[in-house]
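Remarks on the structure that follows.
With one protein chain removed, the remaining protein chains of the complex are shown where they sit.
What follows is chain A.
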Amino acid sequence: MSVQMVRLENVIKEFDDSIVVDNLSLDIRAGEFLTLLGPSGCGKTTTLRMIAGFEKPTTGKILLNGKQVDDMEPYKREVNTVFQSYSLFPHMTVFDNVAFGLKMKKVGKEEIKERVTKALKLVQLEEYGNRKPKQLSGGQQQRIAIARAIVNNPKVLLLDEPLGALDLKLRKQMQLELKHLQQTLNITFIYVTHDQEEALTMSDRIVVMNKGKIEQIGQPVEIYERPQTRFVADFIGQTNIIEGTVSEINGDLATMEFAGQTIQIPNANHVELNEEVFISVRPEKMKVSRTPFEGAINLKGTFKEKIYVGSVTKIVVTMPNGKNLTINESHDKIEDLTDTSDELFVSWKPIHSVVLKK
């Protein structure tokens, strides 16, 4: 069992009668890259700010390396933050910005110089020490903000949507760089983002939040492949949510009625007979064809449209009850699927049906 670095115990945060963080409990391990993921207003940034000390929890406890810190001022906590707007001090040079934290800790001049140089080297900007932040590009300012935080060897590094202001290409590059940096330094990273792809790319574990509560915690593959709730299935990637009634239970498998057809679902969540259930099936797990597949779920429907999106083509098939299913197919498979009156089968394996909690 690895060491707990940050622990949140039943943390509640209220602002003017509205509950922003609602009874949140979470353990964050040492050396872990943990992402708080959710739409804006889900409480992820507030949670981060409580760990940093900028907000105090209304009730509940926050422990940092085993020590209770929820009343401790931010400048006494052994965490550092990379701000969304970078917040580099405009009146100081890059070197002085990075040295600021060390100066506050009364580190010797020689050591400051050594550590700042090392930190600037780590973010590949060692020649920019004499510049002012304004003279740097957004991406460079971002790196300085990271250098300014990690130079202090914090126990935990908090990152509040640090890549939000960068363009897509630079963002992708920085995602990998941050991930590698975290592995090299072996510091606990707590990363806040609303970008699910970013979260899947970088994290060891993802905490999906919605309306101040945790929806699901898990590794990226668990979050994507086995979403537990409708919210998670919908928020992470694209999916088809299919609603039906359980008509038969047979051990590990159950059968669900949908639009006059049957779908086999795994009975991992112990569904009950005649229960209304939702399942999520990812578009890339589905296939379309003119004939049904053996040993798979086959739903009959009519071709509606195909949308070319570059890497794949999305095919929309309308079910008899009017519900549209979206399937990702490779381009060569769909050459002949142009007639709108075509009857098609949408097929997937029963294990790819993920039963969601209501």
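We take it that a residue touches a chain if its C-beta (ideal position, glycine included) is under 8 Å from a C-beta of that chain, and two chains touch if they have at least 3 such contacts; residues count from 1.
Just so we're on the same page, contacts and distances are computed from a predicted model.
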{"item": "Per UniProt record, name of the chain withheld from view [\"Xanthine dehydrogenase family protein subunit M\", \"Benzoylsuccinyl-CoA thiolase\", \"Spermidine/putrescine ABC transporter permease\" or \"Nucleoside 2-deoxyribosyltransferase\"]", "value": "\"Spermidine/putrescine ABC transporter permease\""}
{"item": "Of A:P74, A:G139, A:P266 or A:P350, the residue in touch with the unshown chain", "value": "A:P74"}
{"item": "Of A:G43, A:P57, A:G101 or A:P283, the residue in touch with the unshown chain", "value": "A:G101"}
{"item": "Residues in chain A touching the chain absent from view", "value": "52-54, 73-76, 79-81, 83, 85, 87-91, 100-101, 104-105, 148-149, 152"}
